[in-house]
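With one protein chain withheld, the remaining protein chains of the complex are depicted in position.
So, chain A:
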Amino acid sequence: MIEMQDVYKTYPNGVVALNGISVRIKQGEFVYVVGPSGAGKSTFVKMMYREEKPTSGSIMINGVNLAKLKESKVPLLRRNIGVVFQDFKLLPKLTVYENVAFALEVIEESPKNIKKRVMEVLDLVRLKHKARFYPDELSGGEQQRVSIARSIVNSPAIVIADEPTGNLDPDTSWEIMDIFERINERGTTIVMATHNREIVNTIRKRVIAIERGKIVRDEVRGEYGYDV
């Protein structure tokens, strides 16, 4: 459960990114976050994995207030939240397997469990056969699937995706969405910031629209709603 209460964010350079946001996302929901560029979408999702701290207001995730979370406790929060980016953020010198295993190694999982878990998630994203490949030997869609595998390998309750299909062609984007849906079916909350109108209008989910740092629309089975 994610609950934001009157969240404001002003960056040190004076830009107001969030201007009073209150929202509640239940465990297991699938939420699109839409809105024009610069409206505050990115800041909104960054708040959830504590990449940014709110200037005021509270953000509760499973009972923990991120606004008051100590810097030393941030790693523990991150272990329960998976994050997927537009640019994949894979390590080029590690294989597919190593990239995914990396997320478990850094939280000091035992080698036996690492192997088991990594193979499980690679199977889920259908990349088991490419475990020994390096990122630059894969297509964009495959790379994104690796990064999704990495984000869910430690079974987080929430997966946050910041424009995960932004760099991908339409066909590949559908593959990625298929994977997100399957992850969501297993009870994982998905919060996805996106510009992809077709996806939002086809795979109908809750839509939160943000403009000028405020939530202007919140519909249970919403539409993309922008003519861009």
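Here, a residue touches a chain if its C-beta (ideal position, glycine included) is under 8 Å from a C-beta of that chain, and two chains touch if they have at least 3 such contacts; residues count from 1.
Keep this in mind: contacts and distances are computed from a predicted model.
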Protein that the absent chain corresponds to, by UniProt name, given "Cell division protein FtsX", "Tryptophan synthase alpha chain", "RNA polymerase subunit sigma" or "Sulfate ABC transporter permease subunit CysW":
"Cell division protein FtsX"
Among A:E105, A:D123 or A:E185, choose the residue that contacts the chain missing from this document, as touch is defined above.
A:E105
What is the set of chain A residues that contact the non-displayed chain in the whole complex?
49, 71-72, 75-79, 83, 89, 91, 93, 102-103, 105-108, 110-111, 150, 154
